[in-house]
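Report on the following structure.
Missing here is one protein chain; the remaining ones are kept as they sit in the complex.
== chain A ==
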Amino acid sequence: IPPDSLPGVSLPSLGGSLTKLAYYSTVQHKVARVRSFDHSGKDIDNEPLYEISVQEEITARLHFIKFENTYIETCLDFIKDHLVNTETKVIKATGGGAYKFKDLIEKKLGLKVDKEDVMTCLIKGCNFVLRNIPHEVFAYQKDSDTEFRFQTNHPNIFPYLLVNIGSGVSIVKVESEDKFEWIGGSSIGGGTFWGLGALLTKTKKFDELLQLASKGQHTNVDMLVKDVYGGAYQTLGLSGNLIASSFGKSTTADKEFSKEDMAKSLLHMISNDIGQLACLHAKLHNLDKIYFGGFFIRGHPVTMRTITYSINFFSKGEVQALFLRHEGYLGAIGAFLKGAEQDNPNQYSWGENYAGSSGLMSTSPDVSPLQRTRSGTFDMLEMDRLERPLVNLPLLKDPSTYIPDTVDLTDDAMARKYWLTCFEEALDGVAKRAAASQPDSVDAQERAEKFRQKYWNKLQTLRQQPFAYGTLTVRSLLDTREHCLNEFSFPDPYSKVKQKENGIALKCFQSVIESLDSLDWEERQFALVKGLLAGNVFDWGAKAVSDVLESEPQFGFEEAKSKLQGKGRSLLEGPPHKCALIFADNSGIDIILGVFPFVRELLSRGTEVILACNSGPALNDVTYSESLIVTERIAAMDPVIHSALRDEKLLLVQTGSSSPCLDLRYVGKAPLCGLCASAAGWSEVWLWSVAVLWPCSGHAVAALTALCCSRLDQGLAVLVRERQTDLVVIEGMGRAIHTNYYAVLRCESLKLAVIKNSWLADRLGGKIFSVIFKYEVPCK
């Protein structure tokens, strides 16, 4: 780790039993790169379009690991072996245990322990996860299919109330990144439950007490309103089942109470009390969001349930009790951030790595005992630093209510079952393709099998706990698969397929343009839209399509067209748009023969075009770097595209995403061109080869170079604003159906896709290979 990035350790106060470690590392992983060949003087017809190579790239990653306290020595060994380099002098520690274990740490590691304030760390950590992890926050719903209701991230996280229930309770009001205030607390907390519970039930462990409580009947121990009134207290509208006096029935001392009943009564007493105080503080400070954390809450449905009940009761539904998926890590994250303050990790965006993170609830021993390993680490979170900060697409009508995903699979059990099965069935094929994509690698088979196993396990976890990684969606399933593929060094299993498809499609480009140009205006518009849709049929990612393509190799463009259900009133009838933003989907026929003719038509009408492609590979989607090469080649053939590039009427940008789906809340703020972002040596080679390849299209190269470099610090978002984008085209199943189907934009939008999945077609009331063509004009 870099010398200036100190590991942060959160040591539990005496109540806790877990030690959390946070550290920063740089991870080497494989990335696929493309670059044009030097074709000068050669017959290029029989050569592949571009060269694919796999390179090592280094990315920053944050690791968070939980250790059981009994393994504190193992934890310190781990730090000593892996983390402490010669330049590391200090370790940041927080938590009550920072005092207790200070000497042990200093002796064992030879490092100075820098104690950081518990609450400061907690809040720093909390702000960090609220900002960086989608679906971090959830509300708990009892008696519902979806116990966990994940919240969409609000662009503004402040102000909020954080109620930390450790051995005692701290109530903190957080107003901004650096401004927070302890506004109250209570001594009746987790320690009271544990201590008093141990006295009453002779049960020693916190988890066992909670289990007792979940089996008990508090009404045997508590005096209820109906015990006093014989029924409800109607004048005040107090139900007969409300607790009038906790433990009120135990005053008749001759009675024996069961451990379960006493534990339950104690749990209610403490949860209600905390909820009441939290509500009183929320009311006083006019806040309606309360995040709960601390060991009393940590992943325990029982306590989340009672706290939620209490908050609803005392606030009459006006305040929401919210919980955090990574609550247990907050202190360690905060301590780490304190140590890394000079680097200011907040200037970056971070994304959860689904492959390396264990899901919610894995802390609970009865849910997944297998996840505890001998080393004592049993729960972790990994976050990768994203290339660039991500922001909202400025064209979203209401970012705070935008939900990218069309179907919430945590909510919809039928859909969940279908998609999990679908992903399971496709898994062998994906693993096979991954292995096949690296024929020269000796261990490709082995890695593919590891990938298969890992993803299979993830799918099984999700069957048991759909909420393990936040709201379960087709998008999250796809993203998890990409993360797992990356984890086992399959950065781009479709690279060869894409390369081939791009090559073939490019050869057809001119004839497609010629045939389009021969049509009259009306026919051409229709053909263009049909072409867009027909191109989108070609999708190796979709099972139905790969079946067709594999069994009928002659299945061609014309046939795809004929399979389409005719549709499409042209949106090109009105006055030309100022600027169109197009989110492209697949490489090959889709982008080259579907999207580009459409782009060309837009350009001819005087509409500027921003073509946004994924930053990283996902399935057979066209990546930004591939789009650069493809565009170059098209520009060489087509004067319209050529001059548009030169005049910056056609702009290529990256989305900041590596997902087949699209979350419009997180698009690249400052997209860099592949050239500038990649290592210097690489980009020079690339530039050089381009220049040699097309010496006479120097203009285009210059334009392209200028485009990339001049956009160095300008984002897609900035560009969209600058060019006054008034049309957004979103193409493909992942971006227009699985996500964004219901997205409302402030400008005209066109969502189009071919449904290549019969279940989904059924759901939407159509047939497989039906067309979605959703043209929306915002209300004035």
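Convention: a residue touches a chain if its C-beta (ideal position, glycine included) is under 8 Å from a C-beta of that chain, and two chains touch if they have at least 3 such contacts; residues count from 1.
Please note the rule applied: contacts and distances are computed from a predicted model.
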* To do: Name the absent chain as its UniProt record does, using one of the following: "pantothenate kinase", "Globin domain-containing protein", "Peroxisomal succinyl-coenzyme A thioesterase-like" or "Ciliary neurotrophic factor".
  => "pantothenate kinase"
* Structure fact -> Where A:Pro155, A:Gly231 or A:Pro778 are the choices, the one touching the absent chain is A:Gly231
* Structure fact -> Out of A:Ile58, A:Val90, A:Leu284 or A:Met637, the sole contact with the unshown chain comes from A:Leu284
* Hidden partner chain, residues of chain A it touches -> 13-15, 96, 99, 117, 119-120, 166-168, 170, 182, 184-192, 194-196, 198-200, 204, 221-223, 225, 227-231, 233, 235-236, 242-253, 257, 262, 269, 272-273, 276-277, 280-281, 283-284, 314
